[in-house]
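Removed from the display is one protein chain of the complex; every other protein chain stays in position.
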Amino acid sequence: MSITTLFENYSEFRHRHPDGDVPHNPYKWAMAIDLDACSGCNACAVACYAENNLPVVGREKFANGQVMHWMRIERYWDHDGSEFPERGARYLPMLCQQCEAAPCETVCPVGATNHTPDGLNSQIYNRCIGSRYCSSNCPYKVRYFNWWDYPSTDNVWPAEMNMQLNPDVTVRGKGVMEKCTFCIQRIRGAESDAKTQGRLVRDDGELQTACQQACPTSAISFGNLVDPESRVHKQWMAQQVELNKHEQAKDEEPGGSDLRGYRVYEWLAPYPSIMYLERVRETEI
Amino acid sequence: MHSFLRLSLLLLGFFVAGISYAADTPQSNPVDPGVDGSAIDKAARQKSDSGGSAFSDWITKYWAEGPDNIGPAVKQPIEFPHFRHAGDHDKGGMEINCMYCHTYARRSLVAGIPPVQKCIGCHQSIDEVRNKPRIKKLFAYWDAKKSIPWKKVHDLPDFVRFSHERHIQRFVFQLNRPVQEVCGYCHGNVKTMTVARRQKLLSMGFCVTCHEIKHPVTAPGGIPIGNQAYWYSMRKPVIDASGILKAQGPNDCSVCHK
Amino acid sequence: MMNSEFDRRDFLKVLGWGGTAVALTGCGNGMVESGKETVVSYVETKDYMIPSVSVYFNSTCAQCDAGCSITGRIREGRVLKLEGNPESAINRGKTCGLGQAGVQNHYNPDRVRAPLLRTGNTGEAITWEKAYALIDEKLKGVSGNEVAFLTGGMSGHTKVLMGNYMDSLGSKNHFVYEAIGPAVVRAANKKSYGVEMPRFNIGKARVVLSFGADFLGAWVSPVNFSQQYAQFRKGSGGHQRGVLIQVESKMTITGANADRWLAVRPGTEGILALGIINALGAHGVSIPGDIAAAVKTYDKDRVSNDTGVSAEQIDKIAAILKERTPSLVLAGSAAEGYAHGSQNAAAINLLNHVLGNVGKTIEAAAIVPFPQMAPLTGNTAALKALNDGLAAGKYKVLFSYGSNPVFTSPAAMKYKDNMAKADFKVVFAQYLDETALQADLVLPLDSALEDWGTQVPEYMAGNAQINIRQPLMEKLHADTRGMGDILLTLIKQRRAAEYKPFDDYYGYLRAAVLQNKAALGGANQPDNDIFWNETLSKGIIKFEGAKHASLSVKSGAAGLTLPAPSAADAEYPLQLIPHVNANLRDGRNTNQPWLQESPDPLTTIVWDSWIEIHPKKAAELGIVEGDIVEVTSKSGSLKVQAYIFPGIHPDAVSIPLGRGHEAMGRYAKGYGVNPFQILDMIYDKETGELALHETRVKISRTGNRVIVVKDEGPVGGNQEGQKIVPEMLTNKVNLSKEI
Partner (left out) sequence: MKDIREDIAWAKINTDVLKSLENPRKLYWVILFIAVAVFGVGVGCEVYQYNMGLGVGNFDNPHMWGLYIATFIFWIGMSHSGTLLSAILHIMHADWRKPIYRFAEAMTTFSLMTAGLFVAVHLGRIWQIYFALPYPNMRQVWPNFQSPLLWDAMAIFTYLSSSILFLYVGMIPDLAICRDNMHSGWRKKLYAVLSLGWEGTDRQWRNFRMTYLTIACFLIPLAVSVHSIVSTDFAASQQPGWHITSFPPYFVAGALYSGCAAIITLFIILRYVFKFEEYMTKSILKKVARLTFAIAMVWTYLKWVEFAQAWFGHNAHDQHLLIEKATGTYAPFWWMMNFCASVVPFMLVFKRFQTNIPVLFAVSLLLNLGMWLERFMIVAPTFADGFYPWTWDHNQWPSLVQWGIVFGSFGWFAILFMLFCKIFPSVSMYEVKEMVYHRSLETKKLQALQAAGELAAAGKGAH
């Protein structure tokens, strides 16, 4: 960006989240995860390792909390004091929420993480200087830092194993931050194909994230939130969750809503792009 | 002492001002393409090709690659004469379409080097040059079924994912621009070269300058070009005086870096 | 896609080694360069080969025996990622984590790369010719009865070849062994339903009552069941969401997803099943006379007393089972792993008959019309038979393929020592695992992503299908062979004339498929090449309208005797439950680092083993998380870190299977402990299967303490009052109306 553009358009460039004047057009990628369907099996997380060149850090580094799983399956208990967890465990796949007003974006000194016009929170590895401010300010702690130089670490990608690396995704060296990208390489590929063919990306499985594609219970749906025909749009509408609100009208209803859609830490107003659907438990048994 | 200080301060000021200006000036980049090929203003193109000012050009180019503004001469296993294949008829060339050999460009990220098979496909029936040294070399590779170890001339860093496909699709197929002109935006006038040399900076600024230009997305009358009346950039499109909707090229970072 | 067979193989050749350049770290301070790097171009190429554009080929996953169809993404000659093939009725485009890691099985750096002949304690690399000659030589003068062949489960053309080879040797000693297969349940199903593996229609059921069947984790065909589970939760046909009740002593991932998880006293699953039948009778469900008689004594109070499940709860289960039909009752590994496992399973299956589920949610599976290709399922009784034979010195030559008995058999069985009694031991292996280390000759195998083959899945989800396995890329190592190729070569040593037309296994496979073209759905396709390529392209041969096995709808309670719950044992007070982790299974996948680093769904522990102890028991024994405890059974002991886990019966402890390798490469060796080693040799009384859950142990602190390596933080999955994973408690919600 030239200096002129910088001064003229800075506010525009760093738009907060879509509002009347700058709507998302034609894409806004978003997700819905049904926690009632999610079984916590970890297939999505492994698929993410396969798709996004995530390093396997090994036992010691995992013990040090330096694991690099972009998608972690969290297991919660009820902690109600009973002898057994009689209603099972609660699983939550936690990944980057691709916030519209992302706390990480504003604080990065070099603008290595920023918002794309199609509503992604992008992370530019080669711009990152490793100040780790973004992760410090992330309420979900879903950003992962390359504490070590994994490409040159023993047994991370030894010979032959490195042949599996996805050439569409940069292999990150030491000192850069990384996180879930909603499989941006797939998104850009699909957008590019659609553009070449003079159409929009279809909602028929043309574009799936790796986790969504693997998920055995199809708990994850992903798509274009501004496309009224897309499944994600319909889900968000049905659950009455609006993207750029930090308090949903349905939650104000007396007695609470019987809709399942919610977003984690919505009240903090980062406007996350992932809607979860509450898990349900039968009371008659 | 004081005058020395004063002078150095002054020089420093000039330097900073010069560099700021240089960086603010669009670097040598193609002209904003019109709706169709006829709309090109040649004069405008020339001006734009020469960049902003000589001084800023010099500064930016010096930073990028030293005093020479063209990339280094690359020694190739076979000195491939681009001018002979792609050059104009009146200059002894055959005006072969770039995409005849660089056939992947329109459907892949990379333009691709043609397989040896392709060279042989034509050359096996061109007897008059069959015994020239370079052709002999070519056949030697073919007979040994070895690929020719061409050197990369335009080698972007690994974290840049430039898509030939999108550029060819947009400019050649959707805007009907001549192929050689489109390729030339980044590769220069290859039809006059033997072994290709890098002509443009290909720095990020080089890319960004072009992507900041507002390109037409509709033809006059509001017909979307290539069915694409939408935009991917940070800024809203604008409708210019002639009623053409113009938008920036895709210019968020993750277009190329992912 | 593909034009001819030649294209296909040529493609692999050209690209196999051409495009080995990998994505480098893109984080340097890059500059535009000229003349530094070489562009790899092809000499000849096909139209579909475009650099930087992926091509996709279908094949079959070999990570477990469920037979999911996969689609490999291939770029520049390298297979990069596996996705599910949507055309398959089994996995319908989905994969599990295990399947995703298939590429790591292929690219694993610890694969055996050349035939190894034992010289002293080291393996010397030899040529295949020499290896084959050696086998030929060793088999001379050995009668068929003195040759034993141990394999894992097999099906398809490999099984056919295998059978023919055994015939050619004149041997009947083909032992099919699976360490953790549901062998007892198969036998019980055969008795109750007339088939070993019917189709379980979870998706149609409104209530699923599962006795330790970890169908979302590692049981039978988890990807298929997971999909059905999603459908079951949504509710179908205007019904509300299905209800899952899981009865087991140690919570599995299925238990973690249950609406009601019941911690039953270990081994009393059958009693609870009979108690529920009794309660159903009390709720007015008509029960056949003989069954009613058999369950008469299982009144609520007794059952509650025996199992630890409250009478009120039994009533509730009976009520919901009566109210919501159809339901489905599953008997799984937790129920079958006892000396009375067959009885347990029979009692549980009886519930399905009482509830009238047979024929509704339990259906007959479709059968592939080629019985010779039908799967041979393995069991532990086979290993016991082999082991007895080896101990008696009956076998001179032993072949071993597709299993790792040295690792997966109880140490008390002394398989390792008995194996040494055979004169010549050949192990076909992809890795130098514990069994391969005992071999005289190790023959390196192709990975599943570079091999040809066919597979008939044991659990047939939809129409009958044969899965095709085909190479997704050129061989990684020049000196590995597919099992089919090896068997073919070995048969040729015996019956050269008969197998002369087949150059290799690929040729055999192609000929075999084309021979039955009409039966395989190619009746209207005159061109053999086109038919073959279409078949490969689909990766599945489907049999529309194939016939189904017939179910026996009636079943009695004859011969049903369930022992009273075992009395408290002062010396070994705790029941050891070796549990099957969905990713690591019996340990054959432990060397895939993605799986090692994938947290256990219940404990979130990685890269290590642990013992799960109920908080109450732990407090009693003074054990806290991370304490290294010594676990002692009658047959051995091991030391492992403790994890305090609420989802386990206080009288039981649990250690995961699959870790504790002493070999098998850098990612497997030295991580965790192997609970197989301390299992007592107790067998199911009817089937003779090893009763995995029957071992009793005592635990004691060693005084050492470590920090448990796990993903969960110090608050142990507590939400700390925040709204992170809220829960909707209702019986009214109808999810089928949601989008």
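Residue numbering begins at 1 within each chain, and the chains themselves are lettered A, B and C in the order written.
Convention: contacts are C-beta pairs under 8 Å (C-beta built on N, C-alpha and C of every residue); 3 or more make two chains touch, one makes a residue touch a chain.
Everything numeric in this text was worked out from a predicted model, so none of it was measured.
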{"item": "Where the missing chain makes contact, among the chains that are shown", "value": "A, B, C"}
{"item": "Option touching the unshown chain, where A:Y27, A:Y140 or A:F222 are the choices", "value": "A:Y140"}
{"item": "Selected from B:L201, B:V217 or B:I244 as touching the chain missing from the view", "value": "B:L201"}
{"item": "Touching residue (missing chain; options A:Y27, A:Y49, A:W148 or A:F222)", "value": "A:W148"}
{"item": "Which residue of A:R87, A:R127 or A:K195 touches the chain not shown here", "value": "A:R127"}
{"item": "Positions on chain C where the hidden chain makes contact", "value": "27, 29, 707, 712-715, 717-722, 724"}
{"item": "Where the missing chain touches chain B, by residue", "value": "1, 19-20, 22-24, 60, 63-64, 201, 203-205, 208-209"}
{"item": "Sites on chain A contacted by the missing partner chain, in the whole complex", "value": "1-3, 6, 10, 14, 61, 64-67, 72, 74, 94, 103, 106-111, 114, 127-133, 135-137, 139-141, 143-149, 174-177, 265, 268"}
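We take it that only the chains that are shown with their structure count from here on.
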{"item": "Length of the line joining the C-alpha centres of chain B and chain C, rounded to whole Å", "value": "54"}
{"item": "Distance from the mean Cα position of chain B to that of chain A, given in whole angstrom", "value": "35"}
{"item": "Intercentroid distance (Cα basis), chain C paired with chain A, Å", "value": "32"}
{"item": "Residue list for chain A, restricted to those that touch at least two other chains", "value": "125-126, 168-170"}
{"item": "Junction residues of chain B - those touching two or more other chains", "value": "157-159, 257"}
{"item": "Chain B-facing residues of chain A, complex", "value": "1-5, 9, 12-13, 15, 21-22, 25-26, 114-118, 120, 122, 124-127, 168-170, 181, 184-185, 188, 191-192, 195-196, 198-200"}
{"item": "Residue ranges of chain A touching chain C (in the complex, touch as defined)", "value": "35-37, 39-43, 45-47, 49-51, 53, 56-59, 62-63, 67, 69, 72-79, 83-92, 125-126, 128, 151, 155, 158-176, 210, 213-219, 231, 234-235, 238, 258, 260, 262, 264, 276-285"}
{"item": "Chain C residues touching chain A - in the complex, by the definition given at the top", "value": "20, 22-28, 30, 52, 75-76, 78-84, 91, 93-101, 103-104, 107-109, 216-217, 222-223, 226-227, 229-230, 233-234, 241, 243, 245-246, 251, 253-263, 316-317, 320, 476, 582-583, 593-599, 601-602, 604, 606-608, 616, 646-647, 666-667, 671, 707, 709, 711-712, 716-719, 723-733, 735, 738-739"}
